[in-house]
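Every protein chain but one is kept in place in this view of the complex.
Just so it is clear, A and B label the chains in written order, and each chain counts residues from 1 on its own.
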Amino acid sequence: MMSKKVELMVGFFVALGIAALLMLSLKVANSGLSGGGDSYNLFAKFDNIGGLKVRSPIKVGGVVVGRVSDISLDEEDYTPVVTMKIYSEYNQFSEATSVAILTAGLLGEQYIGLQPGFMDESLDILQPDDFIEDTKPALVLEELIGQFLFSQGSGDE
Amino acid sequence: MTLPVATLDNLIEIKNLTFTRGERVIYNDISLSIPTGKVTAIMGPSGIGKTTLLRLIGGQIKPDSGKILLSGKNIPSLSRQNLYETRKRMSMLFQSGALFTDMNVFDNIAFPIREHSKLPENIIEKIVLMKLEAVGLRGARDLQPNELSGGMARRVALARAIALDPELILYDEPFAGQDPISMGVIVRLIRSLSDALGLTSVVVSHDVPEVMSIADYIYIIAEQKIIGHGTPDQIRQDQSPLVKQFVQGKADGPVPFHYQAPSYQNELIKLSPTMHERGKI
Partner (left out) sequence: MWPLQLLGRNTLALISGLGRAVIVLLSALLHKPNPRKGIPLLLQQLYSVGVMSLIIIIVSGGFIGMVLALQGYTILVGYGAEASLGPMVALSLLRELGPVVSALLFAGRAGSALTAEIGLMKATEQLSSLEMMAVDPLRRVIAPRFWAGFISLPLLAAIFSMVGILGAHLVGVDWLGVDAGTFWSVMQDQVDFNKDILNGIIKSVVFAFVVTWIAIYKGYDCEPTSEGISRATTSTVVQSSLLVLALDFILTALMFAR
């Protein structure tokens, strides 16, 4: 009763649909949240995080080594605490490592730039859940302009 | 429940049936009975809801009041499941044939068998061929419904209607729109099916000569009521003017030629009072 062509075409249709879904989830989206591999957390306190968002990339010299997984305020001193999820293959950062919130291009997205510090016997390797002490806050355009105008004004006098 | 013993002879008993559609009364308190194993015809002018009566018997619509007893069971009050069980005992030949357009003739006839039995395919094939042979269309088994003429489509539909050997067949206008030859074929088929298989037939029609030649008993319905009933001979002898007008096919009579309307003269002169009159109607 049921023609073979119908079954074949329906099979083709469903397979194509599932293939499309698979391609969308694997090739188009960044596959999975925690997926890919293991990671560990580092923390950093900033005075100002600017436009940093959860899932913003963390880069070392332009190479993505992790993502921001959480942003919250410290309960005691009300400074922003950023939780950084670093891929476990990059687990050799020294204590002298510094982080800065940078902007990609003039109007681009903000990301965390990680500057690996020098290695020394006196310095330990950063362990999971350590805080990075050396941080530079995000540059806020209004403050920059304000400072510029202020210095201009004082220079004239 | 008190059931009259007479139901043994009558497959269907309709008692005090009233049915309205919107504001319009279709049937006003009619009663009739349909004898087992006979051909009973329901006649009447177009538009009085003869098809509605078949749908009422089939349980597709419910009456406002009254009973429709099929061997003692009141169709309107059956549960859904019982109704579907009961419908397996009857079948209906629709005016248009109602063949499934996406199946060929063979599959159309096999459809009710496949739905309601678990018979193997080779037995189904034999049954279908028997039914096709009975309507003389064994050669048309592989045709699609759109390749059939009107008369052939109706015969295929008839074959499908008898596929499950029902006790009761309801024919909705089986003669309408047929050429004389296929009309003759269908008349013969209805009669022979009834005689050979002993099934009860209800024929709804307004074709007087065909019905007179085929029916064992006739009811004539007009103006919400049964205006006459009897065997074909009795109907021919009937002196009631309504029945006479219908059987002899006169244009004017108790059933008026003119549809109900305000006075012709007034309407032509367009007197203002007519507007008021019309407003009242």
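Please note the rule applied: a residue touches a chain if its C-beta (ideal position, glycine included) is under 8 Å from a C-beta of that chain, and two chains touch if they have at least 3 such contacts.
If you're wondering where the values come from, they're calculated on a predicted model, not measured in any experiment.
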With the full complex in mind, choose from B:P45, B:P112, B:G230 or B:P254 the residue touching the hidden chain.
B:P112
Specify the residue from the set A:V14, A:V63 or A:L123 that touches the hidden chain.
A:V14
Residues of subunit A in contact with the chain not shown:
1-2, 6-7, 9-10, 12-14, 16-21, 23-25, 27-33, 55, 57, 105, 107
The missing chain sits against subunit B at residues 55, 58, 60, 84-85, 87-88, 90-92, 94-96, 98-101, 111-112, 115-116, 170
